[in-house]
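What follows is a single structure, and I will ask about it in a moment.
Only one protein chain is missing from this complex, and each of the others stays in its spot.
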Amino acid sequence: MELLAIFIAAILINNFVLHYFLGICPFLGVSKKLDSALSMGLAVTFVMTITAVVSWMINHWILIPYGLDYLQIVSFILVIAALVQLVEMFIRKISPPLYQALGIYLPLITTNCSIMGLALLAALKNYNFIEAVIFGLGSGLGFTLAIILMAGIREQLDLADIPQPLRGAGIALIVAGIMALGFLGFSGMIK
Amino acid sequence: MLTKPASQDFIKGLWKENPIFRQLLGMCPTLAVTNAVINGLAMGLATAFVLIFSSIVVASIKKLIPNQVRIACYIVIIATFVTMADRFLAAFFPPISKSLGPYVPLIVVNCIILGRQESFSSKNSVGRSLLDALGMSLGFILALLVLSTIREILGAGTFLGHQIMGLWFKPWIIMILPPGAFITLGILIAISLQIEQKAKNKLQRR
Partner (left out) sequence: MKISSQMIVVLTSVGLLSGGFLATVGQLTKDRIALNKQKEIEKAINIVVPGTSSSHKLYEAKDFSVYGGQDAQGKLLGLAVYVTGVGFQDKITLMFGTNPSLTKIKDLTILDQKETPGLGAKITDREIFLKFWQNKDCIQPLKLRKPPVSSLEELAPSEVNTITGATISSESVLNIVNSSLERLRKLKSEGKLLAEE
């Protein structure tokens, strides 16, 4: 099934962080603890799926029919900024405990390359509506998977004795590299 | 408080406040397009274009923008220049546009650019903002060149497409792939921190 292929590809083969290099800032910044990593991952997945829907609508109902594709970048980024604001207000009203858990991470998501990257990639790959939604969902879950794995490893690394220059970003990137190496093994899963 | 000389605005972007190695900003495009020197160079120039012109515009009209809507305005201004860069590349340099792919539009969310508008251009004169933008841009380009040179030479044996390693060299393909990007950047950041630390120690001993 084509949809299943897109879904699996988004999570494992073309993982947003480890293959497309999108979302590195939160990936490095919020992966120190497992529970905050999970919250960030879920927040991103949520926003990604909605963004996939909205950006598809804007692209196919407004931009392409009226030949306005040069407005793609401006419209996408403004929509994402607005969307994140709305999602934050919505969550705050509907479920305060959920807001407590996710809330702080949401504003960080706007300038997060992963959301804009998702909108651009879905448009580039010319997905139809359903494919775009699955792509959004899969990419978000892929991001979540990567960030959880990273957090798990970093919690252990905290106990290790790492040379001073490597601490922080240095070792995190090297670990990410090894993870990316592992994920390379998923290539060719889909024929 | 002494205001730093204008030259400092330019120089700090090259090393002390290098956007990639020290501020750790803009890593997404850095990792993605440094698989070949030509790509890193093109991305650096495109980003420089956006950063310089956005800084000029923001510094020029900063007094007109109300505080509450400043981020939205910055984003629109930045997005405009990014679109210009993207369309220009697609029209006049199609093969480069193809290899850079979605990463040129992604300049719009490159934290370096929004960061400079927020922390510098909105509070300083056009002249100083221009110097700041030039310094940061050059620092960014240099970092991209270092990373992409290492990756291309070790990963393909070429530099700007020209074979420079002899036939005895079996390329480390991994350098062109994602893992190579992560690991190289990690090591470079560690090295730059080490250099900085050694310099500090020297100063303290004097």
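A and B are the chain letters, set down in written order, and residue numbers restart from 1 in every chain.
Rule of thumb we're sticking to: a contact is a pair of C-beta atoms (placed from the backbone, for glycine too) under 8 Å apart; a residue touches a chain by one contact, two chains touch by 3 or more.
Note that the structure is a prediction, hence the values are computed from the model and not measured.
Across B:31, B:51, B:77 or B:188, the single residue that touches the chain missing here is B:77.
Although one chain is not displayed, its contacts with subunit B can still be listed: residues 35, 64-66, 68-69, 72-73, 76-77, 79-80, 83-84, 87-88, 90-92, 94, 98, 155-156, 171, 173, 176-177.
Seen across the whole complex, the unshown chain contacts subunit A at 5, 13-14, 68-71, 74, 126, 187-188, 190-191.
The rule is short, and it goes like this: only the chains that are shown with their structure count from here on.
Interface of subunit B with subunit A (complex): residues 24-25, 27-29, 31-32, 71-72, 75-76, 79-80, 82-83, 86-87, 101-102, 105-106, 108-111, 114, 174, 177-183, 185-187, 189-191, 193-194, 197. Within the complex formed with subunit B, the subunit A residues making contact are 18-25, 28, 70-74, 77-78, 81, 111-113, 116-117, 120-121, 124, 163-166, 169-174, 176-178, 180-181, 184.
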